[in-house]
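Missing here is one protein chain; the remaining ones are kept as they sit in the complex.
Chain lettering (A, B and C) follows the sequence in which the chains are written, and residue indices restart at 1 in each chain.
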Amino acid sequence: MSGEVTYLEAIRAALADALREDDRVFLLGEDIGHFGGAFGVTKGLFEEFGEERIMDTPIAEEGFVGAAIGAAWMGERPVVELQFADFISCPFDAIVTVAAKTHWRSGQRIPLVIRAPFGGGVRGGPFHSQCPEGWFIGQPGLKVVCPGSVEDAYGLLRSAIEDDDPVIYFEHKALYRRLKGKLPDPEQRTPLGRARVVRSGSDATIVTYSAGVGLAIEAAAGLDIEVLDLRTVWPLDADAVLESIARTSKLMMLQEATRATGVAGQVLSLVSREGFELLDAPPVLVAPPDTPVPFAPELEDAYQPSAATVRQSLEHLLAY
Amino acid sequence: MSGEVTYLEAIRAALADALREDDRVFLLGEDIGHFGGAFGVTKGLFEEFGEERIMDTPIAEEGFVGAAIGAAWMGERPVVELQFADFISCPFDAIVTVAAKTHWRSGQRIPLVIRAPFGGGVRGGPFHSQCPEGWFIGQPGLKVVCPGSVEDAYGLLRSAIEDDDPVIYFEHKALYRRLKGKLPDPEQRTPLGRARVVRSGSDATIVTYSAGVGLAIEAAAGLDIEVLDLRTVWPLDADAVLESIARTSKLMMLQEATRATGVAGQVLSLVSREGFELLDAPPVLVAPPDTPVPFAPELEDAYQPSAATVRQSLEHLLAY
Amino acid sequence: MQKDEIAAAIEAPGVPSEARLGLFRLMLLQRLTEERIVALYRQGRISGSVYTGFMQEAVAAGAGLALGPDDVVAPLNRELACHFARGATVADALKNFLGKGDGPTFGRDGNMHFGAPAKGVFPLVSMLGDLCPVVVGAALAFKRRGEPRVAMTFWGDGAMSTGDVHEGMNLAGVWRVPAVFVIQSNHYAYSTPTERQMVNTTISERIEGGWSIPCGRVDGMDALAVYESVHAAVERARRGEGPQAVEALTLRGHGHAAHDDARYVAAELRARYADPIERLAVRLRLDGLTEEAIDGHRRAAADEVAAGLAEAEAAPAPDPATLEEGVYATPIGR
Partner (left out) sequence: MQKDEIAAAIEAPGVPSEARLGLFRLMLLQRLTEERIVALYRQGRISGSVYTGFMQEAVAAGAGLALGPDDVVAPLNRELACHFARGATVADALKNFLGKGDGPTFGRDGNMHFGAPAKGVFPLVSMLGDLCPVVVGAALAFKRRGEPRVAMTFWGDGAMSTGDVHEGMNLAGVWRVPAVFVIQSNHYAYSTPTERQMVNTTISERIEGGWSIPCGRVDGMDALAVYESVHAAVERARRGEGPQAVEALTLRGHGHAAHDDARYVAAELRARYADPIERLAVRLRLDGLTEEAIDGHRRAAADEVAAGLAEAEAAPAPDPATLEEGVYATPIGR
């Protein structure tokens, strides 16, 4: 591959490069082998790397996440694909009980990556559209990343695979083919734990991640707004958030997770405690209502934050 | 029973009264029958109500929570006991996928209660001390309650059993025998969704729940501090929080869940957005660090908020 | 394949003619409704994805019709005919696929994710395995109350690997509740062949050996055979003989979902599975039904589907103003 790639192709490239460079890396998940995965992310990898490294699994998420932990214990670097992030409720226990707590309890490193295609806008309904990152935010021992650009899709995945802690990598289904960009260099890494100012501005900061990044940029068109892409949503890059609002004095938190889940609670908690004197206006939260993700287009469109609703809230915020 | 009862006995009384008054109520869980449960909460109920209503289960939390959902579907009112709240990671999927979303998806009511003994201070270590309520806070379709008094131990459980939605009832292990109070009247109900001012004051508000309530009162001795017991932690009684800080202008959030989990994010998010002009000082969060719960007394004592650490933070807050 | 090459469904003299015709109707309804669904999806009028039970209609119809009037069931993705057997209309189903506001899930959920729980049909959740314990709990309620009712669910060879079916089957056995499990053993879970999912692919042997639940094995392309076998299982469960299972051997006629061309299915395997509807038609002819009568049933089903489609298309879209409704039976907070 060279030249322009999609977000999906960047993920695939990161997997392929990691597989090429490190024998310890292998992939496991449902239908990721000759079929290439439900979204085609692993297409071609089976042919290049064979079934020992691109392993189809039975439908047993708790089991194969547990097995990936065991392989990581033995020094491998497994990368699990969940068919949809929604199904992460099934291996929840293996993640929070075993993957998250083993290093703290014993010093044993568990270098494990779980890739989870999340997010809505694909008319997937309540079980194929969720943003479940909130379940893992705050969990000691886990790292959670959500790339919002082609570059970070590659760079965060490479960093996650090379990291010695369990990392959940939420990739946005709606970005798979929508985002295009330069094929990242094989050396490209996005450091874990570092947010990035993707657009500078001085009148307000939008803190967001994943598909929220593009939405924020679109909604901010023509305004002097800073957009901070968290990239790693747990542990949070608190300094980056505080530095940005120190410059702009106004904050909008934008997420696709429902209002009372996701990252919003952490960011607003942080800002309320440590940014109390930095803010000139109450922070604004733009997020879907506290309901499951509806299927019907009329409902899902009303549910999802849009450039229009973000813009409207932004104008309110600026007018405060 | 009459006169003084413990928190544990109040829970038992609520179960017994519900079992007596409503044939649809039955209990299921591990070792709750003739053995009376790991903490003795159900002691004597097997003898009074028999094995059809006090059902021992195999070790299959996902299975028996699922089965309780099915029984609730058929109009029963099952009350599940988890042996420790920590194990709620195992039936996580049944709770968030099936129990939480069925009413929204179909109009079918799922009147289900899950009792989960949580909290530390019992030297239980990382798998027998957790406060996992944060996993469920924000989940559309679930209700989450955490009694902090004998009265509410009874009243919230009765209300939860009579409620038509799935309710997770976190009972604090350290309060089982520590709290004593009047045997609640069989008519006693604590309304779901309503916080309670358990101590009025005007210089600051401590928002807390469960074991935090007693701790807050102890730490506030001699000060003019309001203590708000959330009781229901999801959905939040937002108005009660805002009303209290409108009176006191200062807020401390106190919880036993780790800093980045639990209820803190919701409360501080709310207050930052809707209480921006009410606060005279940045809100303070007193909670354990973001680590699993340690076993060794030296570590657990340092981990848990204590009357001394709460008092110290309170004095800082008042001095702001 | 020519009609006359298709073997007849088994004779099944014990199955009354009403049931035989009922099965034929249910299978036709599923087939024709799903044909409409696929067409609507291709036209972009159904969003998201669609899953069909094409070629698996005999299992859906046979098992669905085997239930008694007060029994309950949790169908999966391949069992549209089971919904019809339990009283869902074609319009109900199509409204759900079309995301209509007055459909069974009010536009909140889509495709096969619907039910009529108040009438005993639990709405499918995606997470495979989850519904097994749920029907076991429903069956437990029947047992506790001494009601002669049965609770049924389905799963595939794929879902057989989930922890939930293990926990559910074990609970059903040890509680000895009237639950019936119908396994759609169709060679694949999505693209993954059964041999890559389990060692012994004879699921009925596994269920008997691992969970001590009697499990028949039946030709899933033969509606009469499925009906007979599941009906017997349902009645055993009803009589108090504890949980029962039936493994039906079948093969998906379509891909896993609309986007999957199922190239991974070998042609020779396909050739082993003839159309179950035509197979029943051959038996109906042997039963003495005329070609005209059979065509009449086909036309009636087609008319029913057309009417259902018209009704569903005319139904209102959901009102975005209802977006925040329905999450709780008794809302609290604000």
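Definition applied: a residue touches a chain if its C-beta (ideal position, glycine included) is under 8 Å from a C-beta of that chain, and two chains touch if they have at least 3 such contacts.
Since the structure is predicted, the reported quantities are computational estimates derived from the model, not experimental observations.
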item	value
Chains in view that touch the one left out, judged over the entire complex	A, B, C
Residue among A:76, A:203 or A:243 touching the omitted chain	A:76
Identified contact with the non-displayed chain, of C:205, C:295 or C:325	C:205
For chain C, the residues touching the chain missing from this view	161-167, 170, 173-174, 196-200, 205-213
Touching residues on chain B - with respect to the absent chain	30-31, 33-35, 38, 56, 58-60, 62-63, 84, 86-87, 89-90, 122-128, 289-292, 294-299, 301-303
Where the missing chain touches chain A, by residue	26, 52, 57-58, 60, 62-76, 78, 93-94, 97-98, 101-109, 140-141, 143, 163-165, 192-194, 232, 234-239
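What we mean here is this: only the chains that are shown with their structure count from here on.
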item	value
Contact graph of the chains (line, ring, star, complete, other)	complete
Euclidean distance of C-alpha centroids - chain A vs chain C, Å	36
Whole-Å gap between the CA centroids of chain B and chain C	40
Chain A: positions in contact with at least two other chains	89-90, 126-127, 290-292
Residues of chain C engaged with two or more neighbouring chains	105, 108-109, 113, 125-127, 163, 326-327
